[in-house]
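Every protein chain of the complex appears in place save one, which is left out.
Showing chain A:
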Amino acid sequence: MSTLLEVSGISVTFDGFRAINNLSFQIGPAELRAIIGPNGAGKTTFMDIVTGKTRPDEGRVIWGERSISLLKLSEAQIARAGIGRKFQRPTVFEDQSVTENLLLALKASRNPLAALLWKPKAADMDRVQALATQVGLLDALPRKAGELSHGQKQWLEIGMLLAQEPRLLLVDEPAAGMTLAEREQTTALLVDLAKTRAVVVVEHDMEFVRRLNCRVTVLHEGAVLAEGSLDHVTKNQDVIDVYLGR
């Protein structure tokens, strides 16, 4: 199987604290992967490195068929290359309407001049409608995003992520603050998305991970502790030690 993203041997140190220690990771173009690990295992730092927010001290991050190194690109360039990120806390533009939020995320040229001259075409508005329907916000389109409930903001952010049409989705704790019904909906959506693109889910909640029914990578102290199916990794003695204590 070909790989979409290959991270090899990355390490990063913050003020002497080794947040990521010789970590390697790869994912294919249409794959769902869950990353679990205790607090401080380096999950968020790992995402920061892939999205260009943090530069690793050493190691390589290689992307796509043409094997581009992501380490030389800015956050915006990485996003344009096709990596979308959903943050743990919903981050939407609260002073703008749901429509504006979605239009801003819609796949189009990000050049300032292009944005200045850009006008929504009928196809774009249809796409916004379709996305809003998909995340259950069709009625909320003219409302300001700041007025939405926590769960609705999560959905809006997912909608914005879909509008970007990324090839790799990095999702940080998608189930946080969602009701049981919403969690099931999210699971279904993520599984569905992973049929056409790569999806990496960082999650604490084992029950949620079990429902995703995918390959799991366990991080601990900035390195990969185990990898495989959930049943496989939960039988691993190291994982049991880390999660349950010795």
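To be clear about the criterion, a residue touches a chain if its C-beta (ideal position, glycine included) is under 8 Å from a C-beta of that chain, and two chains touch if they have at least 3 such contacts; residues count from 1.
Operating definition for what follows: contacts and distances are computed from a predicted model.
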item	value
Listed names "Aspartyl/glutamyl-tRNA(Asn/Gln) amidotransferase subunit B", "Benzylsuccinate CoA-transferase BbsF subunit", "Urea ABC transporter permease subunit UrtC" or "Heme exporter protein C", with the criterion being the UniProt name of the chain not displayed	"Urea ABC transporter permease subunit UrtC"
Residue touching the undisplayed chain, where the options are A:Asp57, A:Glu75 or A:Asp238	A:Glu75
Selected from A:Glu6, A:Glu100 or A:Glu182 as touching the chain missing from the view	A:Glu100
Contact residue for the chain not shown (choose from A:Ala115, A:Ala130 or A:Ile240)	A:Ala115
Absent-chain interface as seen on chain A, which is shown	51, 53, 74-77, 79-80, 84-85, 87, 91, 93-96, 100, 103-105, 110-112, 115-116, 118-120, 144, 146-147, 160, 164
